[in-house]
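The structure appears right after this line, and notes come after that.
One chain of protein is taken out of this complex; the other chains stay put.
Then we have subunit A:
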Amino acid sequence: MTSPRPELLAKLTPVLTKRWLSPDAWRIDTYEQLDGYQALRKALKSDPDDLIAFMKDSGHRGRGGAGFPVGMKWAFIPQNDGKPHYLVVNADEGEPGTCKDLPLMMNDPHALIEGMIIATWAIRSNKAFVYIRGEAIHAARRLRNAVEEAYAKGYLGKNILGSGHDLDIVIHSGAGAYICGEETALLDSLEGYRGQPRLRPPFPATHGVYGCPTVINNVGSIASVPHIVLNGGAWWKSLGSENSAGTMIYSLSGRVQNPGQYECGMGITLRELIELAGGMLPGHNLKFWTPGGSSTPMLTADHLDVPLDFDGVAKAGSILGTTATMIFSDRDCPVYATYRWLMFYTHESCGKCTPCREGNYWMTRTYRRILSGKGTHADLDTLLDTCDNLLGRSFCGLGDGATSSVTSSLQYFKQDYLDYIEGHRRPLLNEADLVGAH
């Protein structure tokens, strides 16, 4: 295996991930030795409005998929309204392909807590929640411990570092529902209901948890905050590309030599990332990939040089999402991959909106028919028609996301579908799988 070129190695930019190499960084003593809680001291000396303006100027955008400007979100919280304000951290990581937040919370949990204290100072909140995916017990365990350590050292509780700021943090484990990563479904779940999305408006900024003003930010969005405060907004901008400030943790999975987490400035390309990851596995040629999880339209080998930032991926017809690059080769079938993702969306649809609940159910069955060698040409029209009825016609993005792989795989790999339909390829599923498929 050849080493990546030096100019490429220079694109590695460990900021959020830099403490992961210190095996004890999850302990507060080690964290403090590695600049921990320094940004907090600076932030608490600052006026909250200045802090919000500073975050706006930094160009920092959300890391959960939508890329909404973080400072703007904080600024939407009405002040002097007499209501309690809340910060809710969305740690319900579960978008297929996405695996950047759990290692962060496991290996550097105090970065998230420090970011939360700074954010709550800015938005004038005294109570914050981390809604962490239930299955992520390995990360929740470290996070709970970190919260206890932070209380013991006076970083949480009353009058933090003599600033007059009070904050309590509750780590709230979910119970297995992908939909709860959608921010309003998360709020319903946090309030003890089935996790189903809410109609907007009103938006969480005014009517969030318990009907109060609420900021909901992704783990990475908040864990970046101490770094930005410590090094400055101009620095953060300088690490990324236009309209995409800062670094991003790119999660490579699939048919590469060294899958894993690669933190780089925004705007790196998949060609460069694959080289950093040691190249494709022997005998595998890139066929299709997702730029940011299964809800982002798949791309192909023609898109190897697309800059992986918000604008670059949008121009290529997809979404940056969570920078979860799932990499598939010519040995993998885009029809089957899409089928498997649809099974996921079918399972995880909360059932609230008919297009999502029924559309995913029936598309799954159409795929079974195609993959069993029983499909017809009309099935392809049916799939596109179903996507038309799904996209934009459900409360939340789950329904939209489900259509991404269907429409994009049909756009780029229609021949793969036709091969099954016209009998050029051996069926992947058998007759037994077809029960109920007609």
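By our rule, contacts are C-beta pairs under 8 Å (C-beta built on N, C-alpha and C of every residue); 3 or more make two chains touch, one makes a residue touch a chain; residues count from 1.
In this text, contacts and distances are computed from a predicted model.
Trainee: From the list "NADH-quinone oxidoreductase subunit E", "Branched-chain amino acid transporter", "ATP-binding cassette domain-containing protein" or "Phosphoribosylformylglycinamidine synthase subunit PurQ", give the UniProt name belonging to the chain omitted from this structure.
Mentor: The missing chain's protein name, per its UniProt entry, is "NADH-quinone oxidoreductase subunit E".
Trainee: Consider the whole complex, including the chain that is not shown, and state which of A:18, A:271, A:374 or A:425 touches that chain.
Mentor: That would be A:18, which touches the missing chain.
Trainee: Which one touches the absent chain: A:46, A:243, A:269 or A:300?
Mentor: Only one listed residue reaches the unshown chain, and that is A:46.
Trainee: Check the options A:247, A:296, A:364 or A:408 and report the residue that touches the missing chain.
Mentor: Here the residue in touch with the unshown chain is A:247.
Trainee: For the full complex, which residue in A:28, A:177, A:245 or A:421 touches the chain that was left out?
Mentor: A:177
Trainee: In the complete complex, which positions of subunit A touch the hidden chain?
Mentor: 3-4, 6, 9-10, 12-15, 17-18, 20-21, 23, 26, 38, 41-43, 45-47, 50-51, 53-54, 57, 84, 93-99, 101-103, 106-107, 127, 133-138, 140-142, 144-145, 148, 170-178, 189-195, 210, 229-232, 234-236, 238-239, 247, 250-254, 258-264, 276-277, 294, 324, 326, 328, 332, 337, 340-341, 344, 347-348, 350
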